[in-house]
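Apart from one protein chain that is not included, each protein chain of the complex appears where it belongs.
Per-chain numbering from 1; labels A, B, C, D, E, F and G assigned in written order.
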Amino acid sequence: MKKEKIYIEPFADMGYAKIDLHRAKRKGFPEVVFCQGKTKKQILAIAAKICKANDVVMLTRVNTEVGRALRKKFPKGRYSAEARIFYTGRLRKKTGLISILTGGTADIPVAEEAAITAEVMGSKVQRIYDVGVAGVHRLLAFREIIEKSRVLIVVAGMDGVLPSVAGGLFSKPIIAVPTSVGYGLNLQGITPLLTMLNSCAPGIAVVNVDNGFGAGYIASTINQL
Amino acid sequence: MKKEKIYIEPFADMGYAKIDLHRAKRKGFPEVVFCQGKTKKQILAIAAKICKANDVVMLTRVNTEVGRALRKKFPKGRYSAEARIFYTGRLRKKTGLISILTGGTADIPVAEEAAITAEVMGSKVQRIYDVGVAGVHRLLAFREIIEKSRVLIVVAGMDGVLPSVAGGLFSKPIIAVPTSVGYGLNLQGITPLLTMLNSCAPGIAVVNVDNGFGAGYIASTINQL
Amino acid sequence: MKKEKIYIEPFADMGYAKIDLHRAKRKGFPEVVFCQGKTKKQILAIAAKICKANDVVMLTRVNTEVGRALRKKFPKGRYSAEARIFYTGRLRKKTGLISILTGGTADIPVAEEAAITAEVMGSKVQRIYDVGVAGVHRLLAFREIIEKSRVLIVVAGMDGVLPSVAGGLFSKPIIAVPTSVGYGLNLQGITPLLTMLNSCAPGIAVVNVDNGFGAGYIASTINQL
Amino acid sequence: MKKEKIYIEPFADMGYAKIDLHRAKRKGFPEVVFCQGKTKKQILAIAAKICKANDVVMLTRVNTEVGRALRKKFPKGRYSAEARIFYTGRLRKKTGLISILTGGTADIPVAEEAAITAEVMGSKVQRIYDVGVAGVHRLLAFREIIEKSRVLIVVAGMDGVLPSVAGGLFSKPIIAVPTSVGYGLNLQGITPLLTMLNSCAPGIAVVNVDNGFGAGYIASTINQL
Amino acid sequence: MKKEKIYIEPFADMGYAKIDLHRAKRKGFPEVVFCQGKTKKQILAIAAKICKANDVVMLTRVNTEVGRALRKKFPKGRYSAEARIFYTGRLRKKTGLISILTGGTADIPVAEEAAITAEVMGSKVQRIYDVGVAGVHRLLAFREIIEKSRVLIVVAGMDGVLPSVAGGLFSKPIIAVPTSVGYGLNLQGITPLLTMLNSCAPGIAVVNVDNGFGAGYIASTINQL
Amino acid sequence: MKKEKIYIEPFADMGYAKIDLHRAKRKGFPEVVFCQGKTKKQILAIAAKICKANDVVMLTRVNTEVGRALRKKFPKGRYSAEARIFYTGRLRKKTGLISILTGGTADIPVAEEAAITAEVMGSKVQRIYDVGVAGVHRLLAFREIIEKSRVLIVVAGMDGVLPSVAGGLFSKPIIAVPTSVGYGLNLQGITPLLTMLNSCAPGIAVVNVDNGFGAGYIASTINQL
Amino acid sequence: MKKEKIYIEPFADMGYAKIDLHRAKRKGFPEVVFCQGKTKKQILAIAAKICKANDVVMLTRVNTEVGRALRKKFPKGRYSAEARIFYTGRLRKKTGLISILTGGTADIPVAEEAAITAEVMGSKVQRIYDVGVAGVHRLLAFREIIEKSRVLIVVAGMDGVLPSVAGGLFSKPIIAVPTSVGYGLNLQGITPLLTMLNSCAPGIAVVNVDNGFGAGYIASTINQL
Partner (left out) sequence: MKKEKIYIEPFADMGYAKIDLHRAKRKGFPEVVFCQGKTKKQILAIAAKICKANDVVMLTRVNTEVGRALRKKFPKGRYSAEARIFYTGRLRKKTGLISILTGGTADIPVAEEAAITAEVMGSKVQRIYDVGVAGVHRLLAFREIIEKSRVLIVVAGMDGVLPSVAGGLFSKPIIAVPTSVGYGLNLQGITPLLTMLNSCAPGIAVVNVDNGFGAGYIASTINQL
């Protein structure tokens, strides 16, 4: 997959898609394909186009059917069904450290989307799952190893309380991710989102509900400053 | 204020109000007058009516002007401007113990409404204010004395996180009170209400936003079981 | 299932879950497993872990498939498909009395989740179902036997009016549970939740929509004070 | 105020207003002026215009300043500051009977808007105020006299429960009016509106929050069928 | 189906249901069974119970499977799959006249629920469907025959505009029914509900979204005054 | 499909539908059939009725099954599965030029509904898809050819930002169409709708979420002024 | 105010504001100053800057105090307190015709903002105020003169029904403007906004609540195509 690129067109026009070939130049990482709402045929064509112009290509919200098709086309690529991510190409050397915490077990798929995104973008990741505040001693037990990381991603559904408590304990920037995990008035994640936005603890910023990719992306950007 | 009551009418019809004189018989405590939306004249007349038929009378959401008028009419009564409560009569002997916690300083007026309500209804109260999770060690420092109480009232605005953390630490029933304290997307208290309703920690039930009276009432009822 | 426990670890780290083994010590009842969003494999492993360290284990939101798997693994356990609860172990002796009322027939599954939770936690329960206010004489007919209980759980969907009426009649603490039963502007239970939070009758606190478990838990805690 | 009308223009064009002079012909009652958002000058001119072409004219949401100006211009007219209604002209003979109930004392202004509207339109009205369900015996005490009316208007704020209970007891059509009376999550009357729309008891229809006029209008129309 | 009723119990206790046997006495029509959320077995048993104590029994929100089972058990009964209503018994003689209008074709199922309810309760009904304001001349063409009715039911989804226009034209009371028909920001019927509640035309009251039964019930009650 | 129309009835009454035959006369284009919520049988009958009285007939929200049935009945008609539109008849000569932009690939079905609507109504259309602001140079690359059009339709989901940016660059009227494309807090298109309504750039008006038809209709009307 | 402009800077940087001096070049009309949230001093300085580089300058949401200050500084300018608009400079010759309709008298300030905006931008405007559907004959009376206009602006609060009815009658593009006029569930204009977005009549697009300026701007742009 070596390439002697001298000049890249700013975008490739495929009619139904205009692939942004200057994304890596501007943003430091190539365009990531959000697969939801695209047909399998479109996804495969777009992936091929990006692949030609970049070292690495990543696709998110990849369902298992599309995942299988991608692995067939890009045999060296890897697919995580849990994170719904497919990626292929030359990975960067991992630096820094991001800690990813979840309030519960059901938040793990969103956490994994964040984790793999950050890893593909070149960050080291440590996973500390199911440390919600119903038993706050679980979080405290990991205090020391969390303090070693440069950025925290805190994923929580239900009441979304974990980032507030983490924000009271740790000095590093926290990216909070509300999930749609819960029932009753979880409101598809609006409840933990509101909790996180209104946190009394400083040093927290929030991404969209279930947006593990967004959290992994910005956390990795911060980690690599 | 001694009374030789032999028979009480079920209610007193004043046209604009039908005072429930059997409330104490059914509920264990006389009708409490919610003053918001009533004229000063109506409030004074209603208070007089209840006073005649009961040992004690309590009024809530009493502004300072009405408070002054009530103290003039019932010189033995007491008025708390912070809690916006006026009460007069023969107080019960206080039993049991209720701990009232707040997340911040600005939550105190709601907490005081709860505290005085519970005290008037015959409960002992200990106040532990400003122990929000941005510095969770403050709460932990009071752990032992909180554990001595039979019921907890936990008052919080902003992100409403405190009841969840308390719910993880204490075995006694918790009445959570969201307050409209905050800014941005606090949404007049809807945010902490949602946090509390979705708490991962068991043993929590919630009352209306800023409803210190409701919290004090049910906590006292539980305390005196 | 006898155990000679001398020392228990504060939690068991299974990677995807950190089981809180000190929960019973702090809260008086072991960690209850909320099964929604967990895989069957995870649920079975977690249940086994909790079972080892505690007298009793309870799982909620258990679908029938997982229910079957649990009964296979824990042949002495019991599964209620209506309440979606599985539990096994040494039950406590039942004390006190909780009355559980519903507004309609369709609210019964939520009521049963509350009832079984309270029973497993050691409370006696009497069920009084379908006594909504469209025919208020039905409620009045049970007045005497309801007054014998220490706590009331009142479950209602549609307009959520029953707790307000019960709150006017009974002196014991009421835990109100809104359900998502209804149509049109029931709004997945937001309507009865709002009704209950704004009740004019004092002595009512509310749990999340459809949260029978939460109601049973706090009611049992109150009952056993 | 006698008039020999042979022919009326369908409307009078005043530029900022086009007065509907055929309203009485089509609807049985002349155009009612909603004063909110109109200037005093506009209101006086519109009232004069309607007055010329009709037996009676009614204005709603009239503040005290405009009320005084109207009484100066129409000395025979009557103004209720509580109901914020001004009317003048030849009143119809009152027939039928409408019962107007309120849950509390603070709901009375809205109830009065309904009451006076119905009276001006020719209906007899009986007022039964402050019979909320926190003491349901108050409502039951008036059962017999309520049953004599042809239509009920039930006005309630807070949890909006009264129409549901009335709907379980009475066979006549009920027009329910939510009010913005309350606090916390009353949500400016959305809470009682939702309660009323979702009532389990049949025979209830609802008008807009605080819309006493709308309730009085349709109740009177029904009463006079 | 002749019955020699001398005395009827106030309700029949079936455990999961307490059938209100005095409903007809209080409300003029027996309890109507709302089938959603009840099992087929429960529905059949409840229907049998009501049937024994009353002339007529009506069930709403009956899906086709339950409809078949009911027809098997009550061979003389009638089932409308469109209206989802089943009824059986001695129908009353029809009197008066109710006009039922819809804005579009897709609103017809809700209109039919209203129509059959009113007919079973003893009202004559005329159906005038698909007369929305995109072509207002369609409504005007039926003006004369609509004016002959005592009550109007106006059913509309999308923007919910029809009741406002009808309210400007007709003097009889209008029961407006919002439907969940539409797309985009119809919001499951909240949009037409809001339009109807805020109508500038007087003489309109509203029932819950898709609540054809409620509209038919109150319209019939009004019609038979 | 030649017709010697001398006189057309204002509408055709089919019971479940009143076809507006004067629509073309008033609005310049015949009634368009919105198929959602209508049965296949109803749709075919309505299409036949309109077809007889007009040059052209268009149906929207046509699923593939109904699409097949329509092609069988009207063999000369055309069906776009992507746009869910069927039309048949004598098309007008295309004039003017409308540019249709989308933010992403997943917005294309809505854009196609707009495009085909505009084309059937006689407008030329140029499609410029996937030019969202994550790579704003893509939009700038098409600046010149967009400036040739008389009207712009800008379709966007997610954050709905594209119309604001287009509104800053182009002087022609912009019809903005929010789509329900997105996840997390896209809120079924409410988010891009709000963004578009609050745009800082002047010259933008908005249609309902996913309402490609509405956008194509008004854009074509503007284009042909 | 003659100017020999040879070259204009793309923007003027005043620190707190970067005036867009190329706006007229790109959009055909200079930057309009939205005064809300700016200090009087800022407004005067910005107005002076724009004035120098353009023929005409317009400011919106100008309160009376700022209006006075502007008239002092720009004595030839004109201020409408009702529309809250100030403008000065060389007006264009008016062409075309826009009809502006309102549902009621209270909608006139928003209508005037639209009217003056359109006039300043060079469109002729005819005002037809207070033609709401409670008396639809008022609208029909103006049918002929409305049909002469090239674009319609329809302004309505309360239920927001007028654009739907106008959309059924007229073939020209309609810009609908919801206003915050109303009470109860008008919801600060959300109710008429929703009505307008969901209109069954085609040919309607909507601007933000109370956004008379936005409506006048796009209507004028359309008018001058």
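Operating definition for what follows: a contact is a pair of C-beta atoms (placed from the backbone, for glycine too) under 8 Å apart; a residue touches a chain by one contact, two chains touch by 3 or more.
Everything numeric here is computed off the predicted structure, so don't read it as measured data.
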Contact partner of the left-out chain, one of F:Gly96, F:Pro109 or F:Gly132: F:Gly132
Contact partner of the left-out chain, one of F:Ile85, F:Ile98, F:Val120 or F:Met158: F:Met158
Residue of F:Thr60, F:Ser123 or F:Ser199 in touch with the missing chain, whole complex considered: F:Ser199
Residue ranges of subunit B at the interface with the undisplayed chain: 104-106, 108, 129-131, 134-135, 137-138, 141, 181, 183-185
Absent chain, residues of subunit F that touch it: 103-104, 132-136, 158-161, 164-165, 167-169, 182, 184-187, 190-192, 194-202
Touch residues of subunit A, complete complex, unshown partner: 26-29, 32, 150-151, 168-175, 193, 197-198, 202-209, 213-215, 217-218, 221-222, 225
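Methods note: only the chains that are shown with their structure count from here on.
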Between the pairs A-B and D-G, the one where more C-beta pairs touch: A-B
Listed chain pair C-D, D-G or C-E that repeats interface E-G [over half of contact pairs the same by residue number]: C-D
Whole-Å gap separating subunit B and subunit C, where each centre is the average of the chain's CA atoms: 26
Gap in Å, rounded to a whole number, between the CA centres of subunit G and subunit C: 58
Distance from subunit F to subunit E - Cα centre to Cα centre, in angstrom: 36
Shared interface positions of subunit G, touching two or more other chains: 104, 134-135, 168-169, 184-185, 197-198, 202
